[in-house]
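Rest of the complex left out; these chains stay put.
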Amino acid sequence: MTVRAGIVGTGWMAAVHTEALRRMGVDVVGMVGSSPERTADRAGPLLPPPMRTLDELLSVPGLDAVHITSPNHVHAAQATAAIEAGVAVVCEKPLGVDCAETAALVDLAADQGVVNAVCFNLRYYPQNQNAAALVADGTIGAPRLVTGHYLQDWLLLETDWNWRLDATRQGSLRAVADIGSHWIDLTAFIAGQRVTEVFADLHTFLIERDRPTGEVQTFAAASVDRDMPRVRQAMSSDDAAGLLLRYEGGARGVCSISQVSAGRKNCVQWEIDGSESALSWLSEDPERLWIGHRNRTNELVEKDPATLTPAGAAAALFPGGHVEGYPDTFRALFTAVYADIERGAPSVAPTYPTFATGHRIAAVCEAIAESGRTGAWVSVDDTGPHATTKESTS
Amino acid sequence: MTVRAGIVGTGWMAAVHTEALRRMGVDVVGMVGSSPERTADRAGPLLPPPMRTLDELLSVPGLDAVHITSPNHVHAAQATAAIEAGVAVVCEKPLGVDCAETAALVDLAADQGVVNAVCFNLRYYPQNQNAAALVADGTIGAPRLVTGHYLQDWLLLETDWNWRLDATRQGSLRAVADIGSHWIDLTAFIAGQRVTEVFADLHTFLIERDRPTGEVQTFAAASVDRDMPRVRQAMSSDDAAGLLLRYEGGARGVCSISQVSAGRKNCVQWEIDGSESALSWLSEDPERLWIGHRNRTNELVEKDPATLTPAGAAAALFPGGHVEGYPDTFRALFTAVYADIERGAPSVAPTYPTFATGHRIAAVCEAIAESGRTGAWVSVDDTGPHATTKESTS
Amino acid sequence: MTVRAGIVGTGWMAAVHTEALRRMGVDVVGMVGSSPERTADRAGPLLPPPMRTLDELLSVPGLDAVHITSPNHVHAAQATAAIEAGVAVVCEKPLGVDCAETAALVDLAADQGVVNAVCFNLRYYPQNQNAAALVADGTIGAPRLVTGHYLQDWLLLETDWNWRLDATRQGSLRAVADIGSHWIDLTAFIAGQRVTEVFADLHTFLIERDRPTGEVQTFAAASVDRDMPRVRQAMSSDDAAGLLLRYEGGARGVCSISQVSAGRKNCVQWEIDGSESALSWLSEDPERLWIGHRNRTNELVEKDPATLTPAGAAAALFPGGHVEGYPDTFRALFTAVYADIERGAPSVAPTYPTFATGHRIAAVCEAIAESGRTGAWVSVDDTGPHATTKESTS
């Protein structure tokens, strides 16, 4: 039986979701943007048919799921509408702009029994699935030290602009919320330990930027019309950050986050040093996992069914040496989510990131923001009515 | 208007083609296998609807194109049927098992005026498109030395088996035809020079193999049922080869080809040293192009619109740092081909590999086979009635 | 005229210094160990002739310099004796076990006018000299974000032991003092900014170790006699640390330090992201410097006279592609120091790390130790009578 999905948002993430769903044989029935005009402007063969409103989309007979790829500040309202319509929700991160929003969504989704997921897609590089399985198997002993970075350069210059620089649409944290959240989720997932305490040094290197008066697409900074009028705007959100983390199982973390690192287009790196061995991965070389040993030769695991754990192999779509990349992580993530969608209900312990994960990461980000303000260690607090919800992995 | 395509073949390449077409919004109307039973067995959401015969597929109203992903020995007959039905043909390499087949197809496609392409997909890694444009722009001066390798390990062991080891379905050349052809096409494309003369040392390291009596999927060597009865079979096709090449513009080539290199899952590397600068690329790190200089710092080009040539940027689907891989090359290749399909006729000078390319490479392979037999340099001969056809790029 | 030097200490660092000096044509006249017996035991062609006491060494006619490679707690007394004898001192880091010692040495050396240096040898990889010159030239704009790590694995296991685990000989900080100090000095040198404020999270993952009752050489952990009796000992020094740093020019730092990272034998990495471009270097690939750009291709600088700055070229001993390594950094560092020794007095602004540098880094380490205890940001305080001494580079 054909599975049906709809897309909220019309930007490049809408296309990424659409492609991944089509590859899986899902019928992507429609797309809804911020206005019918904008949606119509973006329509074409690479995107689903335009629809005028979210209600119109939610009224499609047999609709199974909605994918939310709109700006952050409307995620919660759109997810709420979809859940209330009884369809599964796959939401881009962040799930909401604060923990109040995310906690409410966790509860609502649980009450309605709908499948729910947040797109921490980095987990679905096959080697990240593989790493999590190796840690769970005890391969590295007890995780101790978690280090790494997430570096980009698309906001390096004063003339770079994007809606993420507008705190009313992004929230007050920026680099940490936008990309740091990915790193935190990924390492917590692999280490199998949640972050419980944080210390942050937040850096606003560009204290003013030249804001264009029109709209700018993400990752299109360089292509902003040079003749568009601009206004000088004071900035307070984080261009970069240094984070110290404590994980619930005793691991400690050190992480650098930046959107102003020239030459680093989108570079994620992590290393987890355990009591026996260590693992390391770099997004620019995603097909290989490094395993460090003390008394025997280090290993370099290829993404090859013959040498991956079952979890790693399950996320691999192609034979070894046939590089999988960014779009394939969505396909692998959605494949896991749609297994539940086809069953009609969430698993007891989903292997994919759920709303509970999204809420947990929101709570970590709030703690980071507070630590940035106070210069003190802050505990992560995700308690509340939803706290009884079992989170999937971190 | 919706574009419609059909798939011939039901293996993993059929899935690769189907996914790429679906991502582009093409309606993939049906799939035909070697028998209706086998096709039905393979059917599922990741593949198009099963059809019983090629005729049934070719009779679908409004069908625009057929993609041929079947074993090599039936390519020519299937392509012929499709051309005669007036639909475009996108054929997996090799286009045919010998130059007689490929020459006839070049002529037939030209006569019928149908769009035709052969899947030398490696050209469509963005950095390979970028490299070709840089060479064409004179960035490296005159290409002089072309070196590199294509190494795999999936046929390392005596117990490995696949239809490609069966000369009646593969042809007499194996590693050279299967993967060497990719390397030769790729370097000729980037250097902008055709191969005119070859010297080959062909190696059959495993002179006997244990052939299972049932069917084995490509890249599934390790998973062959261990209880399947096997028979000892003498082998004569090439496990590996050393190739020396002469290109029409004066460049010289040195290439290693192997399907028995332990640990190399699917590793393609090339370097083109010119009179001023040099370029190098490695499939395991596909997002970066190395540019070597003598008197200034070397460069490492990221796949980023800000730093790619227009041709390179045109093949890039995602922003810098968002890795593109194997499946994306098909999407980029098909996008180029389908521009012609939507126009209804081949371009005067297609930028994608055509049947003429497939024929040219078949002629190079025949010369290599002859050199391997004779131990002498052999000129590439692709003359004949089709020789007046202008080849696209190499 | 022949230059004469003597060595204090008989371990592997004594051999490293001896070799580097001999390569430069320096006459290494003698070696002094912790006892005449131990010195005699270690004597051989790879080390200088044994002497019984430091006084005997300092009495050698025409002695120009003493190199101190003994355990940390005796550095200050030995350096004092040498300075008072009027010979130049080249001291392994740390210069002393606390700031009181190091401040006194800075003052004494200044009073006596002797050439003085501390062996922060990492600065003398040609690409690190090159990087410092590029930053000074404004190549990357204003340095903003300084990130990286220094990871080793030789103290991973409970059975690993070395004098550095004994706080009476090492001091209370361990990983930070032993290797973190190198990273801090190196990045301050390259960024051209001193560290002014620190926040530290210090980790003692192994709270007990099995201490052998005999002596163990550095980096020889694995070879400790397995039959040597051991006693269980509680540990309090840092196996690893997360550091946040603030530099005087406004740059911010994030650094991971560890001696318990399996598979990382001795891995130093840094990246400095500036307002225009970025630099990065990895000790495991020391011959290349990465330069990241936003709007043009990234660069990969080879250690080649044609493409290095003059400062970089000055530290390169061999042509491009002829790898220089660990021992060559000592030769390059000593070459800079001995230019002053041959002149007979320190330069006004030495380019090499001096006692003032050693004192500055000791002050940073004390601030780190205090931050680790208090959980608060701590300012680096190197004031005192010596504070008027001009430090070389950081």
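Note that the chains take the letters A, B and C in the order they are written out, and that residue 1 is the start of every chain.
As a working rule, contacts are C-beta pairs under 8 Å (C-beta built on N, C-alpha and C of every residue); 3 or more make two chains touch, one makes a residue touch a chain.
All values derive from a computational prediction rather than experimental measurement.
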item: Identical protein chains across the whole complex (3 displayed); value: 4
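To be clear about the criterion, only the chains that are shown with their structure count from here on.
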item: Rotation angle superposing chain A onto its copy chain C by C-alpha atoms, nearest 5 degrees; value: 180
item: Reference chain B; chain at largest CA-centroid distance; value: C
item: Centre-most chain [mean C-alpha coordinates]; value: A
item: Averaged-CA centre spacing for the pair chain B and chain A, given as whole angstrom; value: 35
item: Chain A and chain C: spacing of chain centres that average the CA atoms, whole Å; value: 41
item: Whole-Å separation of chain centres (CA-atom averages), chain B against chain C; value: 54
item: Junction residues of chain B, two or more chains touched; value: 302, 306
item: Residues of chain A touching chain C in the complex; value: 140, 144-145, 147, 149, 151, 153, 156-157, 199, 201, 203, 205, 222, 240, 242-244, 252-256, 258, 260-264, 271, 273-278, 290-295, 298, 375-377
item: Parts of chain B lying in touch with chain A, wherever the complex brings them together; value: 3, 12, 16, 19, 22-26, 44-46, 152, 154, 219, 222-223, 263-267, 283-288, 302, 304-306, 317-328
item: Residues of chain C that touch chain B when the two form their complex; value: 290-291, 294-302, 306-307
